Each structure stands twice: as C-alpha cells, then as structure tokens.
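Let's turn to subunit A:
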Amino acid sequence: MDAPAETMGYMLAGYGVIYGLMLIYFVSLVIRWRNLRQDEQTLEELDKEKTT
Partner candidate 1 sequence: MKAIPRALLVVDAAAFLMLVAASVMVFAYAPIERVMGPVQKVFYFHVAAGWVGMLAFFAAVVAGVAYLISKKPIWDLVGVGSIEIGIVFMLINIITGSIWARPIWNTWWTWDPRLTTATIMELVYAAYLMLRSGIDEPERRARFGAVYAIIGFISVPLTFLSIRIFRTIHPVVVGGNDPSVDGSFSMTPAMAQTFAFSLVTFSVLFVSLLWHRIRLGQLAEKVERLKLKLVQ
Partner candidate 2 sequence: MTLTPFLKAMSAVIWKDLAAELRSRELLSAMLVFALLVIFTFNFALELNAQERSNVTAGVLWVTFTFAGTLGLNRSLAVEKDRGCLDGLLLAPVDRTAIYFGKTAANLIFMLVVAAIVLPVYSILYNTNLFLPGLLLVILLGSEGYMAVGTLLSAMSVQTRTRDILLPILLFPVILPALIAAVKASSGFLNAIPMEEIQPWLNLLLVYDVVFTAAAFMVFEFVVEE
C-alpha cells in the first residue's frame, strides 16, 4: 500500500488560517472593548464636570 500523500504543508496552512482568523476576531473584540471603555470613562468624567 502506498504511503499517504505529502500534504503536511497544506495542513499547516489550514490550521494557520483557522487559529489566525479566530485570533484576529478575538483581538478585534478586545480592542473595541478597550476603546469603548475609554469612551465611557471620558464621557462619565465630562458628565460629572457638567453637573458640578
């Protein structure tokens, strides 16, 4: 029986894509969250200044 095909490179590329895209999405969530938190804090400070 023949040996299996030499496709390791493709497998690595495939998993690179899988982990890579998941990571990118995860990072995008983190960045968006951080930005919004900053906005929230800035706005709350401004609001406090307004009412004092």
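Candidate selection criterion: all candidates are chains of the complex that A comes from, given by their letters.
Heads up, the rule we're going with is that contacts are C-beta pairs under 8 Å (C-beta built on N, C-alpha and C of every residue); 3 or more make two chains touch, one makes a residue touch a chain; residues count from 1.
Just so you know, these numbers come straight off a predicted model, no measurement behind them.
**Student:** Which touches subunit A in this complex, 1 or 2?
**Tutor:** The candidate that touches subunit A in this complex is 1.
**Student:** Can you name the residues of subunit A that touch candidate 1 in the complex?
**Tutor:** Residues of subunit A touching candidate 1: 1, 4-8, 10-11, 13-15, 17-18, 21-22, 24-26, 29, 32-33, 36-37, 39-40, 43-44, 46-47, 50.
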